[in-house]
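The structure is given below, and queries will be raised subsequently.
Of the protein chains in this complex, one is absent; all others appear in place.
We just call them A, B and C in the order they show up, numbering each chain from 1.
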Amino acid sequence: MTGATGRKSTFIRNLDPAVVTAFGCILLLLVLGSLYSRSFLSPEYLLQQLKVASFLGIIATGMMLVILLGQIDLSVPWTVATGAMMACAAAAYGPVGTALAIPFGVLCGIGIGLVNGVGVAYLRIPSMIVTLATNAVAQGVMVVYTGGFSPQDSATTAMRYLATGALVPGIPNVVFIWALIGAAMVFLLRRTGFGRAVYGIGNRERAAYLSGINTRRIVMIAFAASGGLSALGGVLLAGYASKAAQSMGDAYLLPAIAAVVLGGTSILGGKGSYLGTVAGVILITLLQSILSVTQMPEAGRQIIYGVVIILMLLLYGRAPASR
Amino acid sequence: MESGAPLFRMEGISKRYGGVRALENAELSVRTGAIHAVLGENGAGKSTLIKIMAGVVAADEGQMTLDGQPVTFASPAAANAAGIACVFQELSLIPELSVADNIVIFNPPTRFGMIDRKAQRRLAEEALARAGAADIHPLALVKDLPLSRQQIVEIAKALARKPRILILDEATSALTSADVSKVFAVLKRLRSEGLALVYISHRMNEIAELADDCTVFRNGSKVASYAAGTRSDSEVIEMMIGREYHSVYPPKPGPLAPAAPVLETRNLSWANRLHDISFSLRAGEIVGLGGLDGQGQRDLLLALFGVLRGLRGTVLVDGRAISIGSPAQARRHGIGMALIPEDRKTEGLMLPMTVRDNLSLASLDRLTRGGIIDRPKEESAIDRMMTLLSIKAGNIDAPVGALSGGNQQKVVIAKWLMRQPRIVLLNDPTRGIDVGTKQEIYQLLRRLADEGAAILFYSTDYAELIGCCDRVLVLYDGAVKRELAGPEITERALIASALNISSADPSHREPIQ
Amino acid sequence: DPEIVSGPAAEPECFAPWSADTKFFKFPKKDGPYRIALANGYIANTWRIQMVQTAKAYAAQPDVAAKLKEFKVVSTGEDVPAQISAINNFIDSGYDAIVVNAQNPTAFAPVIKRAKEAGVVLVAFDNILDTEDAINVNVDQKGLGQLWGDWLVKHLPDGGKVLEVRGVAGTSVDTDRHDGIHEKLQASGKKFEVVEVMGKWDDGVAQKVTADAIATSGPFDGITGQGGDTGIVQAMIDAKHPFVPFGGETENGFRKFCAAHAADGLKCSSAGTGPAQVAVAIKTAIAALEGQVVPQSVKLPLAIVEDPNFKEGQDYFQAESDNFFVGNSFPTCGINFSAQEIMKQSKDNQ
Partner (left out) sequence: MNDWRYRLTEHRGTLAAVAIFVVMFIIYTANHPAGFTANVIQTAANKGVLLAFVAMAQTMVVITAGIDLSVGMIFLLTNCLASWLVVGSPLETAFGVVVVLGVGASCGAINGAIVIYGRLQPIVATIATGAVYFGFALLLRPFPGGSVNEGLADALTGRIFGVVPASLVALAAVVVVIWVPFSRSVYGRAAYAVGSSETAAYMSGMPIRRGKLLAYTLAGLVAALGGLFLTFFTYTGDAALASGNAYTLFSIAAVVLGGVSLFGGKGSAIGAVFGALAFRTIGDLLFVFDLDPLWQPLFQGLILLAAISLGALALFRVRNRLEWFL
């Protein structure tokens, strides 16, 4: 066996047509955008998009993990907000608080994720409804908290540096963070027992359980990870905006789901690749951006947004014919 | 073959699934008033053929004629309208609907556009009675019935359509022998009423009892058609597997030297399904679980494997009392238990995942270091299993769903053997498996036992229990009624104790369900 | 039913009529203390939280508290029918007056009818009601837009390219402010090219769309934002966009930026009406119940600070959160909360 060529051909064979098409759609969008304005092809614009996409990318990573299990996480909006607000709030507690701000924010997200995970894995409540409820609870907690204590809500320097700084000139740090998380996710899904178990559970939890996999623990960990990643997205968003605000997560729920699915991950679980999610995230970000700068009434933007997503899915996201 | 124009005829049928040729220029013709048995190994194309006949799958090429007229079926409904009803190998019942809903599902009686529930119930009761299962309540939900009852409902559902051609694809594979004889009576009556029946089964004795005509398939093509009784069993089997065929069962080693049991239970009880079960299992021993289907055998296996909650009594492994709370604990080092589950499609395998992923799924803990998969180790473990069980898979990175049923079953077994279990629980592992593969499985079991595994083996097939087991525990109503050992294991003894009667005339007793 | 009378109102500086032809109400005098309810809709943003806190603080002031038997607040979320039902419930439960921040200005006709029949005083503020049968405590949204439009006209004498970051599509507040801005830009007769994006009054969204707009259509000569202004300025800084004149809301963060970068060209007009308008609304309700003359439509003064008048500790608070709205006092009504005092109240109470 010539290892290298063997690996390579496997790689090409494993390339999901959906992923390839999704990347094709990205190019198409850019070309269409450039008809409207040259600057859509400028490096500044593209980097700017990549930076904005990173936040969605990080959040969608967690969402993907959960979707691979055949579940869904609707608690994203307030998990993002909680992560951001708690990280900022921690910074009020002296240098220790400032140093621990980021981990604390992420930890709060993991906490919400754990509640989701316990509900789904141990209480067997459908994820769609548990996460809806925890979202409401997280919102409630944040309202109480904000109203009661006037917490600090400006981001720490570290948060701002991670979100807006550039260790390598020209390339925002947050893009690196996304890349790092992405690489970890790919490794997790492809090379670890956990990843195998995730796909296994997504395909058929009963069989995974009978194979001696601790399915409940894995489901719980996945939800916790999703919560943590949403919160990390929130922390970075707070760094980007230099402050936390309650509604900051609202704009991320549906796009995160759409990005994962546009990337070829089956919403029923058990199938999907991270590369696809990357493509989906970039697609959604570009589409939103191009629509936001075209001088068009909001109504038109909404209609085009919906129609384009449907068309792209029809292009490559269809289930196989049944016979 | 007897004369008379065939009622239905298929010629030159080919069907390809991706790269797999399921059928290649296949043909079949059936006549009225006869039962036509279709035989063949797993993956020979039998199910595919009848799916085409029933309009579930579209053929790539070929013609079908009904009453001499060419026909094509765009959907199951179209085939149904032409008078073809089919009991599929994979049950086609809707689990969340009631028995009555399911039975009339093709053509429910309506009033004012709404389903007439009274009439529906009447029809359902009629059909259940025809299928010899009047004891099934029409309002019960299908998902609440045991598999064997579901299969009867499936037959009743086909009968309710008043078909001209009735197809049964391994329709009796989950039935108890009492149910089988009822079904056979029904089939014989239908034959006398002038129906054409197509009957697929891997059980030779059933075919001998029922069939008028036989067709043997191999590798997607017809090998031969002949009138029933004109070929010997071994001739038929050789046609099916394409090679010579000897005794199915490996020789038994005879009584073992006494040794401490590996697995032992004392007064094991669960809910009102298992009662005071006590037995022991030694290394090198194959112990069968017999009895009518649904007498607690499956529950017993699940209980041992840590799936059931609220067990009472004691389970001992190596003489140590343990409590197992999950399959994860059951497979642990020190216990080393494995369970080959009943339904490979929903419990054994992830059909869309690759053969590789399926094989290593139960051994992930052993194949990973710090959570990371040790690829060379995985590779070699998989290679070992592929050869050990001679699994036929073109590509181990192809979905396991693309393998034939028999090979899928081997994958299920292999994924557990990879852990080298000390205690192997098997839940009817040969259901719907062809003779060739069955033989391989029997030999494998014996080899495992010889290598020191303790095997507990549930089968609905008495011949299997007789052929393979050193001892058989016969369960009745959740309790061990009798333990048979060595030469005591005979069909007569098995049936008698299964029906919980001491003298042997089982045919007049109804099984309790 | 209130009697329609002629002005002026009881406290003319506070209860200023909306326009010359605004009607004045005189409700039959009821004996106190009163039961007053606040029917809020959405709660989960700073403005609303600040508003609810202000309402509570106001109702707890000794002179106000003396007049109140009960002050109850209910937040019903984004759903209009839920808010309507809440008001119905308040009516059925015998409250004397209901103060409402309406989720939809036009949807309350049936409930206004019921309140009137039941003799309940209905006072709307912020998102006011489209009616002449209830009292509206009004912010001049269009006037606010005009103010920002004027600001840009003044600072861009030759016209130029303006980025307009709007609010939530489909709301009257967004439309009124937008109309006000464009009215003034057009009336100037100068050549203004306006690029519009929807910022949803949210810093994050506004920041993103601003960044996009700068990358694709920038640079701009002037900016106006209806909300999320801190995010807009942040996006300019991130994109190294030159500071330009800006007409925006009263967020503390925005004002901090305005103060810090005025010298570099960030000439700001920061105007709006803070959440304390709820206190004006409560005050109006009490006055109406006491039988005093009140205008049907009260015009709130705008809290305006313009460059170069940003003063630390008064117009903005450097050490405090970016998120609260600074314009929070109505001296003419005797309402003098400072925002950070409100947002800290519970902490101090504990």
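One rule holds in what follows: a contact is a pair of C-beta atoms (placed from the backbone, for glycine too) under 8 Å apart; a residue touches a chain by one contact, two chains touch by 3 or more.
Quick caveat, the model's predicted, so the values are computed rather than measured.
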item: Touch partners, limited to displayed chains, of the chain removed from view; value: A, B, C
item: Of A:Val143, A:Val198 or A:Ala238, the residue in touch with the unshown chain; value: A:Val143
item: Candidates A:Ile26, A:Leu74 or A:Ala101 - the one touching the absent chain; value: A:Leu74
item: Options B:Phe88, B:Tyr199, B:Phe279 or B:Tyr442, residue touching the unrepresented chain; value: B:Phe88
item: Selected from B:Gly310, B:Gly370 or B:Pro487 as touching the chain missing from the view; value: B:Gly310
item: Residues from chain A at the interface with the omitted partner, ascending; value: 72, 74, 119, 123-126, 128-130, 132-141, 143-144, 147-148, 205-206, 209-210, 254, 257-258, 261-262, 266-268, 297-307, 309-310, 313-314, 317-322
item: For chain B, the residues touching the chain missing from this view; value: 54-56, 75-77, 79-80, 88, 90-98, 101-102, 105-106, 108, 110, 113-115, 117, 137, 139-141, 157, 270-271, 299, 302, 307-310, 326, 347
item: Touch list for chain C against the chain that is not drawn; value: 38, 40, 42-44, 49, 52-53, 56, 72-82, 84-86, 88-89, 92-94, 103-110, 130, 168-172, 174-175
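The rule is short, and it goes like this: only the chains that are shown with their structure count from here on.
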item: Chain contact graph, described as a line, ring, star, complete graph or other shape; value: line
item: Chain closest to the middle, measuring from C-alpha centroids that were averaged per chain; value: A
item: Longest centre-to-centre distance from chain B, chain (CA-based); value: C
item: Computed distance of Cα centres, chain C from chain A, in Å; value: 35
item: Chain A to chain C touching residues, read off their complex; value: 37, 39-40, 42, 44-45, 48, 52, 139, 142-143, 146-154, 164, 237, 240-248, 250-251, 289, 292-293, 295, 297-299
item: Residues of chain B touching chain A in the complex; value: 56-58, 305, 307, 326-328, 330-331, 339, 341, 346-353, 357, 360-362, 364-365, 367-368, 371-373, 397, 415
item: Interfacial residue positions of chain A with respect to chain B in the complex; value: 10, 191-194, 196-197, 199-200, 203-204, 206-214, 270-271, 323
